[in-house]
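Written out below as structure tokens is the structure these notes cover.
The complex appears here minus one protein chain, its other protein chains still in place.
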Amino acid sequence: MRNVGIIGIGYTPVFVSKRKDVNIPEMISEAVENCYANTGLAPKDVDAMVFGNMHTFEGVNMPHLWAADHIAALGKPVMRIATGGSTGMSAIHAAYYHIASGMHDVVMVVCFEKQSEGDSQVGLMGIVTPELMAMLQAGIDVSGSSGMGAIAGGSAGAIAFQACSYLARSGAGIEHIDGMAALERRNAAKNPYAHLKDANATAATIAETPLISYPIRFGHICPTSDGATVAILASEEKAAKLVDEVAWIHGIANCASDASAGNILEGVITDPAEQMPCQIAAKQAYKRAGIEDPKKEIDYVEIYNGFAHQTLMFLEKLGMCEVGEAHKLLDAGDLEINGRCPVNASGGVVSTNAIGTSAMNRVTECALQILGRAGEHQVEKDVHKALAHGWGGLMQYVTVTILADAPQKS
Amino acid sequence: MDKKVAIAGYRMKGACDLITTRERLTFELTRGLFDDLGIDRHYVDTVIFSTNDFLDGRTISNVFLDPPAGAYLKDESKVEMDGLNALMYAFMRIQSGEYESALLVALSLCGYQVSPYLYIEYTLNPAYDRQLGLLNELSAAGLQAQSFLSKYGYSEDLIDEIAAQNLRNAALNPDQARGMNDASGKDVKQSPYLYEPLRELHTYPATDGGCAVLLVSEDKAGELTDKPVWVLGMGQSIETYYLGERGLYESRSTREAAERAYRMAGIDDPKRKVDFAEVSSLFAPQEPILCEALGLYDPGGAAAAYGGDNDISGSLPINPSGGPLGAHPICATGLFRLNEAVKQLRGEAGKNQVKKAEVAVVHAQDGVCAQQNAVVVLGT
Amino acid sequence: MEETRIVNATWDVSTFKYRIEGVGLRRMLSGMKDAKLIGVKCPECTTVYLPGSFYCRKCHIAIDEAVEVSDHGEVMTYTIGYADVRGNPLDEPRVSPMVKFDGCDTWIMGVLQGVKPEDVHVGMRVKIAWAEDRTGSLQDMMYFVPE
Partner (left out) sequence: MEASPEDFFTPAVPLDFVYNYRVGTYIERYLEGFKEKKILASRCGDCGKVAVPPRMYCGPCNGRMEELLEVSQQGSLENFTIGHVLLEKGAVKAAPSPYMLGLIKLDGADSLLLARVEGVNAGAGALGMRVRAVWKDEVGGDYNDLDHFEPA
């Protein structure tokens, strides 16, 4: 199979809660322009495009159609990918197969979200509301005071079940979630493309934020952001002709499961903290990348963590440490930017969340770390191999991408 | 391309009102297909969905559809466009060598909504077109039809006859949701105008439905079927969003997509090499526009082509199945065209069977007036 | 940067005519009157779904074998709510566990009473407190209490 690498990255100038000046295509075009400027490439160099977002969040159906003129897409094949929170990485994977198949040589990926144009809570509730309303017909008490009525507060409620299950089975405490959130807010302060930043955050300051639904506090939760991310992927042969620096993709995998904590009408068969699809996808990606011991071979990890406990939980599910060990790494300072096992130096999703870009930024941030181009949030240790993780759906889709500083030997 | 990819089998179902749920339809289609082929869900390496949140009234529309498609704890993704694009993705995954088989699942229960036109409403620029309220799927189709008729000086009789031909073909086809025995141009002319020259019977019916299609590598094809249909070529392209900057009488992006698909398939003269076409003409006047762009006859040749050549028994049948005027299950329509072509290529199309079926061209569209188009060439 | 005007629109999913799968839930409701939990079992892998389903996730086959499930079970995970669904603070924090009933493989959400929030733990044994007058509604299952 052909080697595929990332040869260019572009972001909107900022990721913030509200872009009040531009409309949707105008905002996306900023990231496309930035990517072309960063690489010195032009639209004529790009064979095909992959586009991703969650379109009910800003109310434009298949927005690549409206945006086509603004993103230099005319006359090109454009494929729109959407898999919920994991959309951004699913789009990277689609671009990878465009090239690995031999169909195309250079593919641009464009992902965005402009969450200020919709109501993100409504958007998330929109995943399960018809099922909840059916349960209402069956006698559920939506006030949540009796019966099966405890749908404790939308997505934070379902997530609380996951976090509690994780804590109970890992030995970590709520103070570790506080500590993880604080670490990522501090990292975000070093990243110009992060949204929620706090250079002085500590576990204690996070612990002061109110409990929403135990063990989830306000300070553990991601923001809603406006922003766009663009990347260009190329075959090994083409990359050599076009650019000097490439972050290589060694193995990708994804896995779907049952919609945990949502499909109550038919019974949920998965522990929301078990994350079996993550374990399966990681195993597959390691196999494809020829990685035998991820703990030793992976230098850097970017995890999709809409909620801070997920950084710890997914480190374990990805095999980056033993079950019950992640919070000990946190306590030892190993997860810090200058640590032994740095994670989410970008600040993670918990600091910046323009949903369509969230899983894609995990890949682009790994690429920047490999290329040594992460600026102030560049980690101290050398990064030869990195792992990007994406998560979405109703807690059931997982994507994994392994990147490296050299092409994979066949 | 060093590998060949085959369509091993399909299941499809379309009707004007299906009394079912998305989960049940997904299970029925995929279980049925697996039974047809004598396999189970573990045979499938990856599943690619084509569904749309705006059709289903749900964020992440396929969020409950993975297990009923057999994708529990399996590799899965979604292309949120017409399903023919999902086929292209599946093809690329198999070509990469990482996969031997890919299941496509495309569906929509259009009856959930007030009307299918709502779906296109939300593709429009909310900062301009939606505020003005003049542009919609039907007014755009009316302008496109008028542009085509004026360009070549055709009368409305031509598009009435095209609609009638499709409705006649659809009546012969048990997989269609709607048809009209012995429909004539005169019958079509009796249906009311929506946006002149577009009449009610020029348009697709609101359709519930979906399909499941299994793609496999050459190695696997022999295990599953004696009649594999091969994917010979594919192409896709998008043109400007702005209707006021397109020549509506032509389909530029279909032409670009077709050029790519024919090049890949090694077809230099589609007029002679292609035996028949299944095109996603959602409105009868789109059919000749798309066929010209597919290179099946020259611009301005529609009147001659519809003198009989394009009929089921003609020299280059177009939509012998009856096309989307018989059923338009949004997201699945392009794959319905594909399945109809597979039927023909296998010689299983019954009363719709064309005389010569060795090479077929299949088309799908997304957006207003076919802004984005996908073309696939199939062969026996 | 120049702020530009906002135009509004709605997407009215309230006008949608949803059909939602109900075979399993209706079957479960039918047992509630008699204070029984009725699930569905897959004959191949023996997974018991509650509420039932028309197919098995794991085996991808149609299933239809009704089985009774115990109304005693184990807390698998829980959350403690401090606000109602509209965000208004509750008078007292509310404990909401997910419970796996004995003889079944799926987890069900509910409310746990008769225990202080600080005393709840994963692995705790609980049972259903049934309503006196049962009507075949989810309301018949009032809440969970410690075993």
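When the chains are written out, they are named A, B and C in that same order, and each has its own residue count from 1.
Just so we're on the same page, contacts are C-beta pairs under 8 Å (C-beta built on N, C-alpha and C of every residue); 3 or more make two chains touch, one makes a residue touch a chain.
Because the structure is a prediction, the values reported are computed rather than measured.
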Chain not shown: contacting residue from B:S96, B:T123 or B:S147: B:S147
Contact partner of the left-out chain, one of A:D47, A:E117 or A:D405: A:E117
Residue in contact with the excluded chain [from A:G8, A:G52, A:P130 or A:P342]: A:P130
Residue in contact with the excluded chain [from A:A72, A:I303 or A:C341]: A:A72
Listed in rising order, the chain B residues that touch the chain left out are 19-21, 24, 27-28, 57, 113-119, 121, 126-129, 131-132, 134-139, 142-143, 145-147, 150, 192-198, 240, 242-245, 248
The missing chain sits against chain A at residues 19-26, 29, 42-43, 56, 58-59, 68-70, 72-74, 114, 116-119, 122-123, 125-126, 129-130, 133-134, 136-138
Residue list for chain C contacting the dropped chain reads 2, 4-23, 25-26, 54, 62
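Heads up, the rule we're going with is that only the chains that are shown with their structure count from here on.
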If you average the CA atoms of chain B and of chain C, how many Å lie between those two points? 41
Taking each chain's centre as its mean C-alpha position, how far apart are chain A and chain C in Å? 29
Chain centres from averaged Cα atoms put chain A and chain B apart, in whole Å, by 33
Listing for chain A: what residues touch at least two other chains? 23, 56, 59, 126, 130-131, 258
Provide the list of chain C residues touching at least two other chains, using ranges where the numbers run on. 9, 11, 13, 16, 18, 20-21, 57
Touching residues of chain C toward chain A in the complex: what are they? 1-4, 9, 11, 13, 16, 18, 20-22, 24-26, 29, 39, 47, 49-53, 57, 76-85, 87, 93-94, 96, 98, 104-111, 117, 121-123, 135, 137-143
In their shared complex, at which residues does chain C touch chain B? 7, 9, 11, 13, 15-21, 54-55, 57-58, 60-62
Okay, in this complex, where on chain A does chain C touch? 20-23, 56, 59, 126, 129-131, 133-135, 138-154, 157, 160-162, 164-165, 168-169, 210-216, 258, 261, 264-269, 271-273
